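What you see is the complex with one protein chain gone and the rest in place.
Our next item is chain A:
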Amino acid sequence: MKYSFYPGCSMEATAQANLVSIKAVASALDLQLEEIHDWNCCGATVASGVVGDFTQQVMTGRNLAIAEPKGQDVVVGCSSCYLSLAVTNKRFREDEHFRALANEALAEGGYKYNGTLRVRQFLEVVINDVGFEKIAKKVKRPLKGLKVAGYVGCQTVRAIPYEFDDPEYPVLMDRLTEALGATATPFPMKARCCGSSNAIADTKIVLDSALKIFESASQGGAQLMVTPCPMCQLNLDAYQQLVNKVHGTSYNMPILFFTQLMAIAFDLPPDAWALKYNIVPPGAALASFGVG
């Protein structure tokens, strides 16, 4: 199956592990990802605070306009990009007035978007187009006994509620974890916000949010956490030491992209695991599986 792929800015910098593992897992599952030519930033949840939703959505629409002639579903690996692209796409598809105005602006650059594409999270593509059964068959290194907290985060399931999972208590990532042979642990805060882009502007917001998430995951007995979101991964991984320092805790919780865990379970080459980018070392949790 072929898809148009929107990587997003973070995959070129802080979330390279996401890019590496998504590509590896996609190719193992025969999903062909064709990067959208000359894509631009989607604005995340930040640009509209300066230029407004309309302008941000028009800008995001440029990517969809470039992808449209191929007629392939657009696959996104970042939760914030997914939010931006999916909501924009919905508006192009459902709001005629918006579509007309947005296309008036896009025409200035020589583009037009008719709203014919679907925008999808990589997590959802893996689950629905490949399916748990086929995923389970790919597993060469069953992660039996590994206790995993599936941190879905906020935007993936709430960008468009009920699009593919429950926005209050999502379950699909846990089922994916189990298809890899691991155990999904109870985790009431699995869809709680990590503080998102406040890490730089107001670090305390992230430290306090992260604390609650670590507490919840640890109480469920998790040895590591998986997430689909680059922002969640960065906040929980890079700021974990500071959480411990400020809150007097001693968490040592590796935070992996779910695709990293898939790459390990599929026994793809170690490069595909992309563990060298992880700040909290996943060695202890994974040592018994020959990873480290």
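One rule holds in what follows: contacts are C-beta pairs under 8 Å (C-beta built on N, C-alpha and C of every residue); 3 or more make two chains touch, one makes a residue touch a chain; residues count from 1.
Simple rule for what comes next: contacts and distances are computed from a predicted model.
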- Query: If you look up the hidden chain in UniProt, what protein name do you find among "Phosphate transport system permease protein PstA", "Exodeoxyribonuclease 7 small subunit", "RNA polymerase sigma factor" or "Quinone-modifying oxidoreductase subunit QmoC"?
  - Reply: "Quinone-modifying oxidoreductase subunit QmoC"
- Task: Just name the one of A:F5, A:Y151 or A:Y239 that touches the chain not displayed here.
- Result: A:Y239
- Task: Based on the whole complex, identify which of A:G77, A:G115, A:G195 or A:P228 touches the chain you can't see.
- Result: A:G195
- Message: If I consider the whole complex, including the chain that's not displayed, which of A:V139, A:L211 or A:I279 touches that chain?
- Response: A:I279
- Note on the structure: Where chain A meets the chain that is not shown, the residues are 9-10, 12-16, 38-41, 43-55, 58-59, 62, 83, 101-102, 104-111, 154-155, 158-159, 161, 167-168, 192-193, 195-198, 200-203, 205, 208-209, 234, 238-239, 241-242, 276-279
